[in-house]
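To keep things clear, I will list the structure first and then write my remarks on it.
Missing here: one protein chain of the complex. Every other protein chain is in place.
We just call them A and B in the order they show up, numbering each chain from 1.
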Amino acid sequence: MTDTPMNHHEQIDHVVETGVALPFWTVFKREFSAYFRSPVAYGIAFAVLLFLGVLFNGYITYANQSQQTPADSTYAPGLLVFLLFLIAPLLTMRLIAEESREGTLEVLMTLPMHEGQFILGKFLAAWGYFTVLLLLTVVYHLILLTIGVPDLGAAFGSYLGAWLYGGAVIAITMIWSAVTEDQIVAAFLGAATILVLYLAEIAASWVASQGAVGGIADFIRELGLQAHFGVTLSRGILRLEDVLYFVFMIVAALFITTRIVEIRRWRA
Amino acid sequence: MAKQIPDPIKTQAEGQEPIIPPGLLLGLAAVAFLVAIFVVLTQPEPGVVGLGAFAFGVLAVVLWAILAPEQARGALTGRTLRFGGASVFVTVLLIAALVGAYIVARNASVRLDLTESSDFSLTAESRQAIAALGADPSLPAVEITAFYSVAQAGRRDQDEPLLQDYQETSGGKISYEFVDPDLQPGLVQRYSVTANGQLVVAAIDAATGEPDLENAVNISFLNQEELTNAVLKVSAQGEFRATFITVAGSAIAEMSQLKTSLAEQYDWDVQDVSLLALTSPESEIALNDPNVDGEVMILPGGSQPLSDQELEVIRGYLNGGGNLVIFAGTNLNEDKVSLATAENLNAYLAENFGISFNNDVILDLTQAAQDALAPIATDFNASSYITTNGIAAGQSLAVFELAPSIAVAETAPANVTVTELVKTGSSSYAKTDLDLILSGSGARAETDAAGPFVVMASAENSQTGARVILVSSTAIPSDNYVLFGNLANQYLAFNSLVWSTDFLDYFQGITILQQQRPQDQPIFASEGQMAQARTIVLGLPFVVLMIGVYVWWSGRERAR
Partner (left out) sequence: MIEVQNLVKKYGEVTAVKGITFSAEPGQVTGFLGPNGAGKTTTMRILTGFMPPTAGTARVAGYDVFDKSLEVRRRVGYLAESVPLYRDMTARDYLMYIGEIRGIKRPRPRADEVLERVGLASRAGSRIRTLSKGMRQRVGLAQALIHNPPVLILDEPTIGLDPLQVLELRQLVSDLGRDHTVLFSTHILSEAEQVCDKVVIINRGEIIAAGNPNDLRASLERGARVLVRADAPAGALRELVAGVKGVQSAEIGMNGVVATPASADRDPRSEIVQAVVQKNWKLTEIRPLAINLEDIFLEVTRRQAQDADAPQSAEAEAGS
């Protein structure tokens, strides 16, 4: 505060023009660009693409030698979807936990913006980052196009599915970021939740093998993520309920996150 | 100086304290709704528990509204909406609404097959056949029952769109149902399912509404080609008829095996009738019936020659495109003549079909079953269906017991194609002096004709469509020699009937063959392509990493 003294002019106090605010869009822009300014996001992209690349390379090498493996356009999206249990918590752990710990949440929550807008902006940013990552994996499909005949419809289905799947997973892991200020705890709980939802299909078979009654096994299975992607969307079957499952997961998770942020701040 | 407020900690809700805490009621309502959702999700029908829980939940909410009107108004106007307990309640309500919408959407079964190759829809061939099935009111409805356990729920989801397409394309004539074999062991037994994941395709009997499980087709793994064929097969109502003619001394008993398999496995109409009964006006069986998909008349031997009247029946039948299979019975009887070797029949056959029985008996001293009178034939026509279906070339044998030889005309009558089907070995010989054989001296004589002899032959008149098959022995349809390995006898008999009625073609005609999809083409990459792919795939992450390092570095610079 030594260089410039504060100005005491009054010219600042004119009426400031305001228009229709789209706070979620502003929050989205900031958070989205923050991902591309953060080395962490590049680190995640590097690790994911390297992992996918090595496996994909192995897959096409094997397929080329065996001479009887048709091109499978769901290979990369399927793998990416599996990795989401690691990616999503890393993307979302800081989103709310950091704001909460740094106190910036207090400023944001005194702005004329509903919590939902703030949560939505944050979510869209993380989903946007995932979308970019997913688009990068289209390169695997392009390679398959040059060396085989992948089914374009099935590819579209599996990329669409992976995109929705990612949205749902990101929304769910965001809940934990709102619950705890500790990013590590948020990431750990997020990963555990997603892994459980990923493995629900296996749990369902186990429950069924234990002689459970009625549709409990089916219920568990349909609660899980894979039942709506692995056998249907990723193979090119577009079912209304699968799309709704992911959309509803996003809606419910964002709603819960908003509620938690609200309650936490009111009991601060 | 401000005066302090004496008792500031009095909120509106606590103004009048009801007997039951309203918060508890909300909690109960939430629990009740959760129970209701759970029941709806897990049980086929809501039942008493589900409806009861729902009613209880509604009641609790109403009671809460009455007991705590302030809170209820607040909940509606948004003041308490966001507070703790109410917040949980609102969240539960939202989730319940979403679950409800999901269930509605799931039951609506909105599906779209995105694949280019329409993996989960009917192919053009299947679609045409299934649509035709749906449009034909004479064909029965078909049900497909898939026995998928919970572990196969994924396959269920995957197969459902295709089954749905069957249902829609057939206009509802084909229905499908998923059955959890673990939950319905009774059905598993009834449908003779041996493993999870099997599908049973059965026609539904129009009269009883019950599936015709006897003729059901079991598919162990859903495959469109197989399923379409199974559907066509069970719905196909081919009517086939085999008429066995009873005459004096006929070998009807030898035919029982053949009759059983025709009637039970292939659903044929099988009847024993005398030739003259066929001609009477009261006869239930009309020969050359146009409503029948295939019919064949079988003469299972016989010791007496046919009367002229009887022969007239046969002549009329064959002229009308009938099919006739004659198994020759033995002529080693008192008058040394049988139905098959009688003059009148053979003259007719030779003249019209170019084949006839000789009145002799084939013997073989070296290649015979029990004695020389049961010669073994191993020379099968390699191109006829009759001598190839189920019969391994070079390995199978047939025993022709007490068989007369068959004479094949050098030039067949007009429009007739003659095929020699089975011949005896070169060590066989035929005796025309039946007395000698009857007296027990069957040794080979100079005058005996030398083998090989034709013992089975077919003739087809392309103009009338009539088919005649002569078989030299009634032992052919019997199981007399089953102790021999690779015995072709029964196959020869059965194949004769199938060929004569075109029974096989009937099924081949409704079989759909799927075409190969371009997507099935395997991956093939040249060395160069592989290297290129490898570079892109493994280079991409490092490009991203480098961008990251650059961004991080330039960010650091700016911070200073």
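The rule is short, and it goes like this: a contact is a pair of C-beta atoms (placed from the backbone, for glycine too) under 8 Å apart; a residue touches a chain by one contact, two chains touch by 3 or more.
Nothing here was measured: the structure is a model prediction, and the numbers come from that model.
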item	value
Residue of A:67, A:110 or A:210 touching the missing chain in the full complex	A:110
Chain A residues touching the omitted chain (full complex)	1-9, 11-21, 23, 26-27, 30, 34, 37, 102-114, 265-268
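One rule holds for everything that comes next: only the chains that are shown with their structure count from here on.
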item	value
Separation of mean Cα positions, chain B and chain A [Å, integer]	47
Residue ranges of chain B touching chain A (in the complex, touch as defined)	38, 41-44, 82-84, 87, 90-91, 94-95, 98, 101-102, 105-106, 108, 110-117, 119-120, 149-151, 153-155, 157-158, 161, 182-183, 518-525, 529-530, 533-534, 536-538, 540-542, 544-545, 547-549, 551-552, 555
Chain B partner contacts - residues on chain A that touch it in the complex	36-37, 39, 41-43, 45-50, 53-54, 56-57, 60-61, 63-64, 66-71, 136, 139-140, 143-144, 146-154, 156-157, 201, 204-205, 207-209, 211, 213-219, 221, 227, 230-232, 235-241, 244-245, 248, 251-252, 255-256, 259, 262-263, 266
